[in-house]
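To keep things clear, I will list the structure first and then write my remarks on it.
All protein chains but one are shown in place.
Presenting subunit A:
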Amino acid sequence: MDEEPERAKRWEGGYERTWEVLKEDESGSLKATVEEILFQSKRKRCVYVCVCVLIMRHLYVVIDCSRSMEDQDLKPNRLTSTLKLMEAFVDEYFDQNPISQVCLHRNPKKHIAALKKAVDTVCVGEPSLYNSLNQALQSLKHMPGHTSREILIILSSLTTCDPANIYELIKTLKSLKVRVSVIGLSAEVRVCTVLTRETGGLYHVILDESHFKELLMMHVKPPPASSSSECSLIRMGFPQHTVAALTDQDAKPSFSMSHLDSSSGPGLSLGGYFCPQCHAKYTELPVECKVCGLTLVSAPHLARSFHHLFPLQAFVESPLEELQGDRYCQACQGELKDKSIFTCTSCHSVFCVECDVFIHDTLHCCPCCIHSQVTPL
C-alpha cells in the first residue's frame, strides 16, 4: 500500500536478504507469504463495529529493561526505540482517552519526562513477568469496577525468572478482570500466549519498527467491555477557563494546584481553571482535583472519549467500475485509482481507501455529513 518510511541507513541495517522478497510472486500460491496474511488482518481492522467499551481506562504499561533491551535490531537499540514510541503512544492515548489514566497519572507531560529520563537506563539482568504483573495488580485491584483494568507489557526478553508459579497469578488476574496485553520484541513466548488468552488481552510480536508503532497504537483504542462490568454514575466538574487581562490591576498571579508537587515548570500564572466545588486552580485539564477529589474535564474531552461508544459507521466497499460520474475522492480530491472505493452510508459521498482509514482512525466523523449539516446556515 503505502511507501514504508526509510527505517535506517542501509549500512546500519542487519543482515538482510532483500533479494528474497522479490521471489515471492513467482513461487505461486504454495508459498503464500506472511505479508499477505498481515494485509488481510489490516483490512479486517477496517471493519468498525459498534461495541460497548469502557471509556474510563486504567492502564499500566510495563517496559522490560532487561539485558536483551540492549539488542540493536531496532535502532539505535531496543530501549531507546521503545521509549521514543512510548512518547508518541502516551500523547495519542491521552488524546483519544482524555479521562483515562496511565499508571494512575493523568498528566501526559509527566510520563514523557519520565520516559526521557529512562533512556539512560542501563539494561541488565533478567526480567520477571511475575513480579511486574504482581506489582501492577496490587494497585489495579483497588480501581472501581466501572473502569477498565489493563496492563500492557513491552517484553523484549524471551525468558522470565519468576519467584512463584505464574499460572496461579494468571488465575488471579483473570478473576480480578485484569486484561493483560503483551507486545513481544523478539518472538512468541508460550507463557505470554497463555497469559493474554486467559485474560482476554492481545498478544503481538513486532516485525520491525513501523509494525511496532502500529501495534502500540492498537492499544490506544479502548477494549470492549465485558457484560459483567459495573455501571455507575460519576460526578464530574466542568470548570470554565478564566483569563485575567494583563491590564487588570486586581489580578494576582497564583500557583496552580498541579504544580504543588513538581519543582519544574512555570510556577505562577494569572488565569486558569477553577474547580466548581472548591475553587482550586489548575492550569490544565483533565485532572482530578487535589482538594476535593472531583474529576475535572472539559466538554471536548468527554466528546473525544465518546466516539468510542458511537463509532462512525463503516463505509460500504464497492468496485471502482460501478461508480457513476466523477472519479474523485470527496475528501482529498485526488483521482480514484484503486480497485475499490468506499461510500458513506448516510451522505453517499465517495472516498479512497487512504481517506477511509484516515476518517475512521483519526476524524471519527464523515466530513461530508458535517458539511451538509453546516450549509443550511
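Criterion: contacts are C-beta pairs under 8 Å (C-beta built on N, C-alpha and C of every residue); 3 or more make two chains touch, one makes a residue touch a chain; residues count from 1.
As a working rule, contacts and distances are computed from a predicted model.
Colleague: When one chain of this assembly is omitted, its UniProt record names it as which of these: "General transcription and DNA repair factor IIH helicase subunit XPD", "Auxin-responsive protein", "Proteasome maturation protein" or "DNA replication complex GINS protein PSF1"?
Modeller: The UniProt record for the chain left out of view names it "General transcription and DNA repair factor IIH helicase subunit XPD".
Colleague: Using the definition of touch stated at the top, determine which of A:Pro98, A:Gly184, A:Gly201 or A:Pro286 touches the missing chain.
Modeller: Looking across A:Pro98, A:Gly184, A:Gly201 or A:Pro286, the contact with the absent chain belongs to A:Gly184.
Colleague: Looking at A:Met143, A:Leu158 or A:Met236, which makes contact with the chain not pictured?
Modeller: Answering carefully, the residue with contact to the hidden chain is A:Leu158.
Colleague: Among A:Leu207, A:Leu268 or A:Ala303, exactly one should touch the missing chain; which is it?
Modeller: Checking each option in A:Leu207, A:Leu268 or A:Ala303, the one touching the absent chain turns out to be A:Leu207.
Colleague: Can you name the residues of subunit A that touch the chain not displayed here?
Modeller: So the residues of subunit A touching the unseen chain are 14-17, 20, 29-34, 37-38, 40-41, 67-68, 73, 126, 129, 158-162, 165-167, 184, 186-192, 204-207.
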